[in-house]
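With one protein chain held back, the other chains of the complex are shown just where they sit.
Just so it is clear, A and B label the chains in written order, and each chain counts residues from 1 on its own.
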Amino acid sequence: MATGTEPDLKSTGGVRGPARASIAAPHLRTDRWWLPPAATAAGLLAFVVYSSWRAFSDADYYAAPYVSPFYSPCLAESCAPMKAGPNWELVGSWWPLSPALIILIFPLGFRLTCYYYRKAYYRGFWASPPACAVAEPHRTYSGETRFPLILQNLHRYFFYAAMLVAVVLSWDTILAFRDEHYDWGHMGLGTLVFLVNIVLIWAYTLSCHSCRHIVGGKLKHFSKHPVRYRMWQWVGRLNDRHMLLAWASLVSVAVADLYVYLVASGVFDDPRFF
Amino acid sequence: MTTTSEPAASTSYTGHFRVWRGDTQGGELADFEVEVNEGEVVLDIIHRLQATQAPDLAVRWNCKAGKCGSCSAEVNGRPRLLCMTRMSVFTREETITVTPLRAFPVVRDLVTDVSFNYTKAREVPSFVPPPGVAPGEYRMMQEDVDRPQEFRKCIECFLCQDTCHVVRDHEENKGAFAGPRFLMRVAELDMHPLDAAADTGLDRKTTAQDEHGLGYCNITKCCTEVCPEGIRITDNALIPLKERAADRKYDPLVWLGNKIRRRGEQ
């Protein structure tokens, strides 16, 4: 009857623990609760399979003037030469693998530690929890309190890196206003694909929770920082659509790569608008 | 109003209910056939069961308008307020299962022992008034109070605490983890424009992780999904709190900056 009694910490077993209402079923949901996590898992899996194939293939990633976003910037000596393109041979000739693997670490790390994707794969792949109020299969749980998941706190550094990558991809998009002979002032279907992609990449990157925190969320008094308050509100509006942007940019980056692949491997020629 | 025309007979039907009945010794889902009228909510049906078939059926309730957060339970396996779950969202043939909150020890029927939450409330250090500011002299700007005001909409129904798998599925975490409601309380105080905890040596950003178990949260957003007040617990309280903790504990630039500033002040 008093407001505070110590919780019983010894018993285990979650919803089927001894003190809880004795109900055998791990959950009583009647809706198709498994559908969202299954769809999420399938979508992420498809991207992982596709991107692994493309990243390891080390081929068909450049069709002037387009460079696949998976290979940009291209930091190894083995990279295909791209005129005015993102060729920076920071890593020497010793790098034996696909140059995509060097740079993909950063966007991958950004998405892996992203607050939305964390939710998506904790639910979809790790069933922790599979869905709300559906018992999870694990016996113990320590969340993000220890290694390795405590590293999720590094999200903001991947955010900084992802910003740099986005700058390079923006440059690539500008370069896409050339034709295959590197003459400026042209535009093809690929340019449009790149434009859409870079807008979504920026929108996703800037809608990041870390970004929201850095531009203004960390402040105690918005009233003393009107410009940052404005920026915080603006990022907040993007942040409302973080999940949508996460998926849209994931699809668009894959489509941009696929487009370059199709043109580079000669499946079709890039239709030119002008 | 002195007279009330009852709804036409055609709008009422017999609903199928399964309600968990029992206590700490055990219990089971009991089947009931009960009249349902147009416009009713699940709590109305529970009350009809009390008045007609099961007078000792235990349930908590109070305002019946989604403002007090008393009638928390689980309907078809989902944490809900009974007074805000309209019967019209179910089909007439459907069997509706009502159970107590499954994250807390049961007391009887639909009533659970929610003292976990009151214990956690006590573990969050209170608002620290700014020294030297007399009552009536508090000045705060609306844009500065907007954020904590959203969290103060909380009606303490504890549905977020119930649905959170950290404690729902792992009783042993109850000691270390405050739960979404009380991590949100920490965020509220840290965002309060006049809270002077820092002056007393209390850093809420650090203690959120060290003492209230913020690290257990894996931001799977079930708390936000169940919140009847529509508070964006994860996006506006928990993640910002994680970022604030990261400022303190995982950001070498901030750490260096603080070091230099402190050196400068000395």
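In the analysis below, a contact is a pair of C-beta atoms (placed from the backbone, for glycine too) under 8 Å apart; a residue touches a chain by one contact, two chains touch by 3 or more.
Please note the rule applied: contacts and distances are computed from a predicted model.
Q: Identify the UniProt protein name of the omitted chain, choosing among "ABC transporter permease", "Two-component system response regulator", "Putative tricarboxylic transport membrane protein" or "Fumarate reductase/succinate dehydrogenase flavoprotein subunit".
A: UniProt lists the chain left out of the view as "Fumarate reductase/succinate dehydrogenase flavoprotein subunit".
Q: Using the touch definition from the top, which of B:80, B:102, B:174 or B:192 touches the missing chain?
A: B:192
Q: Looking at B:14, B:88, B:200 or B:258, which residue reaches the missing chain?
A: Considering the complete complex, B:88 is the one touching the chain left out.
Q: Since one chain has been left out of the picture, which residues of chain B touch it in the full complex?
A: Interface with the chain not displayed, on the chain B side: 1-5, 7, 23, 37-41, 43-44, 50-51, 55-70, 83-84, 86, 88, 107-109, 111, 113-114, 118, 121-122, 125-127, 129, 135-136, 138-142, 145, 148-149, 152-156, 189, 192, 195.
Please note the rule applied: only the chains that are shown with their structure count from here on.
Q: Just give me the whole-number Å value for how far the CA centre of chain A lies from that of chain B.
A: Inter-chain centre distance comes to 31 Å.
Q: Inside the complex, what are the residues of chain A that reach chain B?
A: Residues 2-15, 17, 19-23, 27-31, 115, 118-119, 122-123, 128-129, 132-136, 138, 140-145, 149-150, 153-156, 209-210, 212-213, 217-218, 220-223, 229, 239-240 of chain A touch chain B in their complex.
Q: Given the complex with chain A, which residues does chain B contribute to the contact?
A: 20, 22, 24, 26-29, 74, 76-79, 94, 97, 99-100, 102-106, 112-113, 115-116, 118-119, 122, 141, 143-144, 162-163, 165-166, 168-175, 191, 193, 213, 215-222, 225-226, 235, 239-240, 242-247, 249-251
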